[in-house]
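The structure's right below; bear with me while I get my questions together.
Note that one protein chain is taken out, while the other chains of the complex remain in position.
A, B and C label the chains in the order they appear, each numbered from 1.
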Amino acid sequence: MISILAAFDPPYWLSTAIKVLVVAVIVPTAALILGILFLFKVMSWMQSRMGPQEAGPRGLLQLLADGVKFLQKEDLIPDKADRFVFKAAPIVVLMSTFLIFVVVPASRNLVVENLDPGIFYALAVASLSVIGVLMAGWASANKYSLIGGLRAAGQLIAYELPMVLAVVGVVIQAGTLSLTGIVFAQNSQGILGWGGLGLPFILTQFVGFAVFIAATQAELTQPPFDMPVAESEIVSGYQVEYSGFRFLIFFLAEFATAFAFAAVAATLFLGGYALPWINAGSDWYYVLGPVILLAKILLVSFLIFWIRFTYPRFREDQLQSFAWKVLIPIALLNIVVTAVLKVVL
Amino acid sequence: MTAISDREKLAYMAAQAADARINVELETEGMTLNIGPQHPATHGTLRIVAKLDGEQVVSCEPLCGYMHRGYEKLTEVRSYPQVTTLVNRIDWLGSFANEVPFILAAETLMGIEAPPRAQWIRTILFELSRIANISLFLGDLGLQLGAQTMGFYAFRDREYVLNQIEAVTGGRFHPNFDRIGGLKDDLPKGWIEETKRAVGKLRDFCDETDDLMMGNEIFQARTRGIGVIPADVGLAYGLTGANIRGSGVDWDLRRDNCPPGLVYDKIDWKVWTHPDGDSFARTWVRLQEVREAISIVEKLLDSVPSGPIMAKVPRIIKVPEGEAYVATENPLGEMGYYIVSKGDLVPFRVKIRSASFNNVSIVPWVARGAYVPDLITILASLYFILGDIDR
Amino acid sequence: MIPLSSAEGTTTDALDDTVVERDEAREALLEQVSAELGDAVIGSYIRPGDALWVRVDRGAWRAAAEFAKGGLQCEFFDFLSAIDWLPSPFGRDMDSQEDIAVHGKEDKDAPVMQSGFAGGDTRFQVLARVGSVSRGHAVIFKTDVPDDDLVVDTWVPVYAGANWHEREVWEMFGLSFAGHPHLTHIYLPGDFEGHPLRKDYPLLARRVKPWPGIVDVEPMPGAGDDEGGDGE
Partner (left out) sequence: MPKVPGLIKGLGVTFGEMVKTLRDGPVTVQYPHVKEEPTPRARGVIALYEENCTACMLCSRECPDWCIYIEAHKYLAPPRREGGKPRQKNALDRFDIDFSLCMFCGICVEVCPFEALYWTPEYEFSELKIADLIHDKSRLGQWMETVPDFEAYEAGSEAKVKKVPKP
């Protein structure tokens, strides 16, 4: 069965169509699953309540029900709003999420495009959502959303830097920028000669992992960094004037971005789709790869959402000083140490 | 017409500029932000007109009156039992605590004192409503600062106390249980054991709050040093309750000037104060007050005397002529009633001195130059309730 | 309870008729106030162990505040309000429908206007309570406001907390405060006419709806004794 799969070699346009279809299909369904499992269920368990029970078996179709609810709601555009920009903003935010998935490998060949500067491309595309958020904040002609948009701009840019620096540590250790290369590196290197567990970079790059997770929380505008959507201060920031289908796009984009960043973090730090004792290149991964990747993603997302339900939120200036004065120096230090160890060992 | 009469704009901005460190030469134009009557941070319908420079509040003016029900006018046409039902809707979170000062003031005028058992149960219910009120404050403060989980824990644990209040008075929020000369009814069987268990659960809630919030570095970064109120300014504005004890003033009406109808002098308990006077201090004092209230309730529950629940009071109550002002330490601060009676069924004039009215009047002073998130923290830490402000 | 005290002089209310309780602490306080304000103290009243009322002349209202804050160390401002002593022409509005529909406007005997503790001879009276946390005492100051000149000078420079209270009294009673920095509505909408807490301001809610308490038990057929319901 595997050999038939390997022999299947479609013309270029068909393969890209399949790949785009896969990414366009995988992302919403994955966001659906992730959204339900974590936000509704785990959050409700953490708050000693049952969570939604009515929609679907034990409430698992709740997000679908929400989606349909949003679809049939009227989506308003404030009359003084900048109409085109107002309509374009959610698309930009969602688009930046889809583009990240292009480089995330589910197995040696199951990747939309195995770009050499893979991680560099992913981080560059991730910062596209800043523009979308700023567009939403400006176009809604509403004081609260303007404040929300400006806060988001300041915050997302401030946290791009620590995220990139955290990734540099991994790149030094893996020696390559492309994500599949990083997965192979983690699979092949051993810990001081013992190759049993492979070397998921979380073990050596724990500081980088911590900085990456903190920066991801900020990119997703989740507590403790949810100033742009601080509902108790500026009433859900840039999303204030959105309703109906456009708000659904924002809502889905939030989960899809969380899923995307969790996928990148899983690939960089937890060994991506590969299990340590199976060689990263073997054909088993055509079937096994996506499942392992999904499991690791759920693990990382659990961490992201767990932090989200526990912490209060920073104030603007504390947020910025935390990025510039704490995260960036640590990330730089981490790079220096990794570089030195790379040379020495 | 906006509430602030439109004085000459530039002079206004220039005057405020010197005060709130605004850089006039950049001619940045301030923005008026309506933290409007419909806003999650105002516990109800309080509107704050804030003039902002960027995120910094140049000046702000709370506008109340969106929930003004005109209680003082209504009391002119209601007899004393009817006013009791009216009055427990002022501070609806700790609502038994509203009835007590009104009843005590009427008892002072009539020269009647409730039998010991009634006073004991009245004090127990007074402390239970304090626990119910302040435990919601702890949850709500977490909510205002972004930790939603705190809000759910508060509501979950508060239910046990509300069920106990409902078991004895019949109403969870509006007990309407206090009468001139005693209480309406006595305790049902098994209530004391059940209340001890409920109050024990509240003690775990306090420890959980300590772990989840008070020790949290982000929470401390958000509340320490924010909205500092020195003691003399606080007293000049008439701040009471945990707001003034947070600024180091060791003054509690339950101990210093306890009206005759409550039994705080029969047990020993401690008044908690904190020297800093910032938002963290006020929160910390309230958390200790809940723990103190729990130990007071446990001590009182062990020593409830037996005896009648109601003194000899005529069915139709005509309060003799005279005036009386009685204030008690309500969960929000000092709440007092100045009753003027002309000797007939209906009080002639009732001035309701509610705690939040004074507590909020200091917001323009304390919020000068604060950031918008800090304004929300200050509002959350002052802990007012709209019914209390607007009456 | 003896009837309300007369205007002049201090009367100590004898609660229990056996021994006349004396409340030295509050009398000492009263002596201090009288020494300071001299003849501006028009009347006073002490309920032993409870409260001290002092009625000062309107001119000395600000001086009383400054003395309370300085001399008596009353740094805690409790509240400031007003009383309208005019007896309400509407009563409890319970029989308002009845009396208009059936008996026409019956002229109730206008009850005589009395004033409370520490006397008072005008319709409006401003009262304020200030307390001392350090020394543990409190004083209720009162002053009369003549009907033709409803102005009292403000306490805001002495107690900043008086700002909102004076705005509320201005809005509800119509007594304006000279020198108040910002006298605008606090509760009522900007274009509200009338002063609701005045006794002659009708409570409309009760005049619109017929009172369900009117007894309309029809008489026994054929009995036709008393026309109205019994058990009024």
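Note that in this section a contact is a pair of C-beta atoms (placed from the backbone, for glycine too) under 8 Å apart; a residue touches a chain by one contact, two chains touch by 3 or more.
Just so it is clear, the structure is predicted and the values come from calculations on it, not from any experiment.
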Partner chains on view for the chain not depicted: A, B, C
Contacting the left-out chain in the complete assembly, out of A:Met46, A:Ala141, A:Val207 or A:Leu298: A:Met46
Options B:His68, B:Arg117, B:Arg282 or B:Arg391, residue touching the unrepresented chain: B:Arg117
Hidden partner chain, residues of chain C it touches: 94, 209, 211-213, 215-220, 223, 229, 231
Residues from chain A at the interface with the omitted partner, ascending: 42, 44-51, 53-54, 306-307, 309-311
Footprint left on chain B by the chain that the document does not show: 78-79, 81-82, 85-86, 117, 149, 153, 156, 159, 163, 166-172, 174, 176, 184-192, 208, 211-220, 304-309
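FYI, only the chains that are shown with their structure count from here on.
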Chain contact topology (line, ring, star, complete or other): line
By number of C-beta contact pairs, the top two chains: B-C
Chain A-chain B separation of Cα centroids, rounded to whole Å: 44
Centre distance in Å when chain B and chain C are each reduced to the mean of their C-alpha atoms: 25
Rounded Å distance between chain A and chain C, as computed from the means of their C-alpha atoms: 66
Of chain A, residues touching chain B in the complex: 46-49, 143-144, 147, 223-224, 226-227, 230-235, 309-318
Contact set on chain B toward chain A in their complex: 31, 33, 39-41, 55, 142-149, 152-153, 156, 212-213, 216, 218-219, 221-222, 371-374, 376
Touch list for chain B against partner chain C, complex: 1, 3, 5, 64-65, 68, 70, 72-74, 76-77, 108, 111, 232-233, 235-238, 249, 251, 256-257, 320-325, 327, 334, 336, 338, 340, 342, 345-346, 349, 351, 353, 357-358, 361-362, 365, 390
